[in-house]
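Of the protein chains in this complex, all but one are displayed in their positions.
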Amino acid sequence: MLGYIDKIRQISKGLIEDKKVDMIIGFKKGTMPMMNEPCLVKSPKDVEKLVWDSNCGINLANYLTDRKERIGIIAKGCDSRNIVTHIIENKIKREQLVIIGVPCTGMIDKHRLTSMFEGEIEQVTEQNGNITIKGEDFEEILKKNDVLQQNCSVCIHRNPVVYDELVSDLVEEQDVDRYEDVRKIEAMPSEKKWNYFDDLLSTCIRCYACRNACPLCYCPTCFVDESRPQWVGKSDDSIDIRTFHFLRAYHCAGRCTDCGACERACPVGINMRMFTRKLEKDCFEQYGWEAGLSLDERPPLDTYKPEDPDDFIK
Amino acid sequence: MSDWEPKIVAFLCNWCSYGAADLAGVGRMQYPPNIRVIRIPCTGSMSPKFALAALREGADGVWVSG
Amino acid sequence: MEHMGIEPGRIHFSWVSSAESTKFVQVVNEVTEAVKALGPNNHFITKEAKVA
Partner (left out) sequence: MKVIKIDKKDWVGGLEKSRSAYRLVGPFKENGKQFPVFKELDKGQEPDLTTLNTVISPKSIVFPQSEVMFEYTTDEKSEDCNLLKRPEKNYSPCAVIGIRPYDAAAFLLVQKNFDTPDYRDPYWCDAYEACTFIGMAINNPDNTDFSTSTKSGPFDESGLDVLLVDMKDHFLAKVITDKGDAYLKAAGWTAKVDTDAAIKQIDEMKNKAEVKIASKISFDNIEKKSIMELYEADFWEDVAFACINCGTCTYLCPTCWCFDIQDENHGKSGKRFKNWDGCMFPLFTHHSSGHNPRGIKVMRVRQRFMHKLKYFLDKYEDGIMCVGCGRCTRFCPVNIDIRNVCKLMNS
């Protein structure tokens, strides 16, 4: 993945110089290990700021919503699927975009790496599929594939689905069982499920980082901010916290691409994808639908077909 | 617990089930008194937050009928 | 919702035409029976928010 950056910079520079776009949305180097900051590049000389490595987990489609400029955007597999969703939902026009596709081999799970080491991680570098982690008094080399974000390790759309430029050859897609963990929960009795989610959400502080990092969550007024009527209380009551996560997941049904931005953004490391993934699985099993794969097909929740499943209706 | 009766919030479509409920009333049919009917303009306007709000306020069951 | 620990049988969906009063009565009976069998709802109720 490291080799991509020269190509990314070269393409970006060309696009800006030829006035094909007004700006490029990409990542610049962060001030912390395993962190990159999304950034906006408007002039050819700033192109050098752009970076690309395995810490670009934030979904850049999030920064497109309702923009009017012509934009060049760097997109890995999940970003591109969310760009498709944005286009379908009229949040941006295809003509405005030049999509610089990046075949992706997964992002590093920073929560997990942080908790793996006692001391503080000071530097993380990657080379040939290996990650070198350095701290004050330790240094360790790990296989990148062993420390991927969970959503990346079960990702089956690593290559961008739409793109105008491509920075390298497409990578091989994985053949994995995507829903092993969801099935585990499905097999639990109700009471156990309830307790599982109670425990999962017990540290939530309702900072809404998951919502705001999500490219799907662009409603002008979120249901948790509605006050007439007020659907959900605003305190840190566990039921209200659960209502928030549950309804947010519902709003993402048939739209979520499992990009993992929510989980990555969470300061307290909650895997709220256990909600969205169940709905994703249901959409796939019942409607054969995966979000963001095609610009021409309408999502299952705004179409009706006679063969839609209806056995839950009496 | 033996005298416990469930409270069920029923979200009924104005054009379908609400009409059926009306007809059942006109026909003097007997049915359990556990449901609390909320008439909605169309079941298409049903949102999951309605169901959650009902449970939050203490309903034991929710019934959505088109 | 069942995924999250609400028991199956607390939430029901049905389709009753405005002419089907008998089906309406039948579904009310079914729903009531199902919920009765489950007993009182313990989840998702907020009588008062539990906070510090």
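Worth a mention:
Here the chain labels run A, B and C in written order, and each chain numbers its own residues starting at 1.
In this text, a residue touches a chain if its C-beta (ideal position, glycine included) is under 8 Å from a C-beta of that chain, and two chains touch if they have at least 3 such contacts.
This structure is a prediction, so every number in the text was calculated from the model and none was measured.
The omitted chain makes contact with just one of the residues A:14, A:44, A:269 or A:299: A:269.
Summary of contacts with the chain left out: across A:205, A:295 or A:313, the touching residue is A:205. The missing chain, though absent from the display, is touched by one residue of A:22, A:126 or A:236; that residue is A:236. Between the chain not shown and the residues A:36, A:190, A:257 or A:276, the one that touches is A:36.
Those residues of chain A that touch the chain absent from the view are 30-32, 35-40, 58, 62-63, 111, 115, 120, 122, 136, 199, 203, 205-209, 211-213, 225, 233-237, 264-269.
Throughout what follows, only the chains that are shown with their structure count from here on.
Centre-to-centre separation between chain A and chain C, using Cα means, comes to 35 Å.
Between the Cα centres of chain B and chain C there is a gap of 9 Å.
One simple way to say how far apart two chains are is to compare their mean CA positions; for chain A and chain B this gives 39 Å. Across the assembly, chain A contributes residues 239, 243, 246, 313 that each touch 2 or more other chains. Of all residues in chain C, those that touch two or more other chains are 1, 6, 12-15, 27, 43-46. Note for the complex: chain B touches chain A at residues 48-49, 52-53, 56, 66.
On the chain A side of its complex with chain C, the touching residues are 185-186, 190-197, 233, 235-240, 242-243, 246, 275, 278, 312-314.
Put simply, chain C touches chain A in their complex at residues 1-8, 12-15, 27, 30, 43-46, 49-51.
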